[in-house]
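Report on the structure given below.
All protein chains but one are shown at their positions in the complex.
Let's turn to subunit A:
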Amino acid sequence: MASIDSLQLHSLCNVQSSIGKAKLRIPSNLVVFRRRLENLKWVQVETNRRFVCRAIGDSSTPDEDIQNTQNDNDDVVVVVGVATTESNTPSDSENSVSRFRSMITTLPPVVFVMKKCSGNSIWIGICIAASVLVAALRAYAVIKSRDNQPAGSVADLVRRGQLRSGDRRGISKSLNYEDPFNNPFVKLDKGNSTVEMCGKVYRLAPVTLTEKEQTIHQKRRSRAYQWKRPTIFLKEGDSIPPDVDPDTIRWIPANHPFATTVSDIDQDLAQTNVYQKQGVPFRIRAEHEAMQKKLEALQNEEKLNNLSIDSQNAREFQRPYKLGTKLEGENIQKNSQDNVTGNSSSEETHKT
């Protein structure tokens, strides 16, 4: 009987361990098993019972476990995956194995269903937890973005820097000084002279340079490096002006890619351009004025061309003139007739 109960325990333990070496739960059936043990009459009183639960997956195979248990004459070992009995003789062990096998053949569907269901339930739980977590994160991100962005599209213009009236509208966010040293990445160890920054620990060593040493270095450099600022820039072929310190002359190569000695613009004009605060820049204004002058000159030339009489164009001018006189004559006649009729009508109106 004990063997049967141990087999039951074995099956339950088998199920639990097959799930994933989880904690071995002690189901209520084990309590039943214990009760049955109490009711049993033990044949060997002096037997030391040692119940060992071991998860499936150990290096030892069930056969080895059986041999180990057979060698332990005084111990009753209950091993997950393998059931043992009190008997020590090989024939008895074979009987127990056969019984065990018969037990297994009857139980698998239940075991298999339990295995399947429990496996699925855990995955379902994990999926549900993951979905809840993702939803929570999304909600948090949305809330955070809402807090950062004020309402209204004009605020977007302020945020993008296109509009600077954020203070006036009361929607700008003040540029608060973010102190990076009150963050958890920086820690000062009060006991020792160490500091922890970004997860790394550093030891602090004092700076040892004194003012006297600094002065010594300055004197050394003043002796070593004699240099005067160049004031005259010449290119190859230029003559050196008289009464000029040669140390202040700087020779610029003719093919220097970024420097030139030739200035296309007057120095005073350049200074004026730099100091200009408003209005059209000098060159653009000069170009605009030049363009205007050119246009005016072109217009004047066209007028002159139009006014001058050319022999070739003379006949062309005459035709419209003749036509004009004929038309004028006709117009005069018409006007005179109209006037006559008009006057008569006006006289008639006055009479009435």
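Operating definition for what follows: a contact is a pair of C-beta atoms (placed from the backbone, for glycine too) under 8 Å apart; a residue touches a chain by one contact, two chains touch by 3 or more; residues count from 1.
We take it that contacts and distances are computed from a predicted model.
Undergrad: Looking at what's absent rather than what's present, what does UniProt name the missing chain, "Aminotransferase class I/classII large domain-containing protein", "Rab proteins geranylgeranyltransferase", "Eukaryotic translation initiation factor 3 subunit L" or "Septum site-determining protein minD homolog, chloroplastic"?
TA: Going by its UniProt entry, the chain not pictured is "Septum site-determining protein minD homolog, chloroplastic".
Undergrad: Considering the whole complex, which of A:132, A:240, A:270 or A:291 touches the chain not shown?
TA: A:270
Undergrad: From the listed residues A:98, A:194 or A:292, report the one that touches the chain absent from this view.
TA: A:194
Undergrad: Looking at the whole complex, which of A:213, A:245 or A:296 touches the chain that is not displayed?
TA: If we include the chain that is not displayed, A:213 is the one touching it.
Undergrad: Taking the full complex into account, what residues of subunit A touch the chain not shown?
TA: Within subunit A, the residues touching the omitted chain are 160-161, 164, 175, 177-188, 190-210, 212-214, 216-218, 220-222, 224-230, 233, 250, 252, 256-265, 267, 269-271, 273-279, 281-286.
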